[in-house]
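Attaching a single structure in structure tokens format; questions to follow.
All protein chains of the complex are present and in place, except for one that has been dropped.
Note that the chains take the letters A, B and C in the order they are written out, and that residue 1 is the start of every chain.
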């Protein structure tokens, strides 16, 4: 349910963008949700719809896409997909990563050298990848 | 003259690459030297030649290119070229940045909001951007 | 295009927070966490609505000082900080427990942005933020993201501490970040050195806390903590 807070951030950002770029209307928004945060897509899209209504941004179509999470070891250079490590996580561990993706550094290790010193290359959380508006 | 230490790092990396990839010979190396570090290109290329000889990597052609240094403010998002701020640096300041590019955060500020909290997007120092070898 | 939507919601999350005070100093081991936790207790006992945020992800200690255990945020349009001693408390320990969390700066920054973006503090008089040592990602992010933040600086009289605290003060002044004042902690002599030193920076010297050998045995017990000389001095400094 903290998906709502992130959905609100998305809509507020669209409003801020509209103001800054002096747009009459935002017509399209493209969002990527990173696999690592395991956002409940249904809840997220539901919240988005609700907030879009609330903020009277109803001309805006929101496209939500998933982004694979890729991790890369800083020690040995090995790169892997979070989907692989995901299976080894307990429900509780997955929940903590859902709230704060950085705690992945506690629960996962580089499959090759066992280091926790890896980079989240992509697919961490919510980001806006495109905004289309009309002047 | 600390250019020599960086040139040595480049040649050692080529040797390591050759060993790892089991190559018979490295024939080409492409290097970018970032503007921020203000490396003396003549000294650097001279050192490279010397170390290439020393390490018997004489089949290797090294192409050195300059890379513009781009800085981006984390506070206001403004992006600028180091060349612009460079003029305002004293000789001593430039020398310190030459040894340790990160001290740029002492001597330069975001031209728009005056923050020292900016990112060195590219053009920091020496990097290898391509290696060609034969099996 | 790659926009981080979280950055735009932080102001909204702190809209009903009257004052945000970051307890800092640049140096470690000077009493920042002691001031943050006991200070929050004092404010709360005095009737203020208080939030407390532990941003020292490598060594969170507010929970230990206050003896906080077995609480967890509720989820509702974000995360709702659990209340303890009438203080709304958020710490990395909810998600990391007592395990080591080897995070680089970029991850620290991302986690701070996340906590600021999803925590629903509601209406507060004070949000007290316990800062880690250094002037790295956490400090730079709080300055960049929380425009209404005020810094409260803790120091001791030691030369090596003062030279580091001085760096922090100079950076804050230079960036025109409001500085509430300086507290001298762990005082063992009567020397007015720090008080005089503070004048250089045109920052108010708020007061002194003596070295208190009873602080250690009061850790984890809020009633005992409030009876220490440390707490009595801090109350005076805070004018209660």
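Keep this in mind: contacts are C-beta pairs under 8 Å (C-beta built on N, C-alpha and C of every residue); 3 or more make two chains touch, one makes a residue touch a chain.
As the structure is a computational prediction, the values presented were derived from the model and not from experiment.
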For the chain not depicted, the shown chains it touches: A, B, C
Sole residue of C:28, C:122, C:181 or C:207 that reaches the chain not shown, by the stated touch rule: C:28
Among C:8, C:120 or C:139, residue touching the chain not depicted: C:139
Omitted-chain contact residue, chosen from B:6, B:23 or B:86: B:6
Candidates C:11, C:77 or C:104 - the one touching the absent chain: C:104
Chain A residues that touch the omitted chain in the full complex: 74-75, 114-117
Touch residues of chain C, complete complex, unshown partner: 26-30, 33, 58-59, 61, 64-65, 98-106, 108-109, 132-137, 139-140, 157-161, 163-164, 166-168, 170-171, 174, 188, 213, 216, 219-220
Touching residues on chain B - with respect to the absent chain: 1-2, 4-6, 8-10, 12-13, 16-17, 96, 99-103, 105-106, 116-117, 119-120, 124-131
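In the analysis below, only the chains that are shown with their structure count from here on.
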Chain hops separating chain B from chain A, counting only touching neighbours: 2
Where chain A and chain B are represented by their mean Cα positions, the distance between them in whole Å: 34
Interchain centroid distance [CA atoms averaged], chain A/chain C, Å: 29
Whole-Å gap separating chain B and chain C, where each centre is the average of the chain's CA atoms: 39
Sites on chain A at which at least two other chains make contact: none
Numbers and ranges of chain C residues touching at least 2 other chains: none
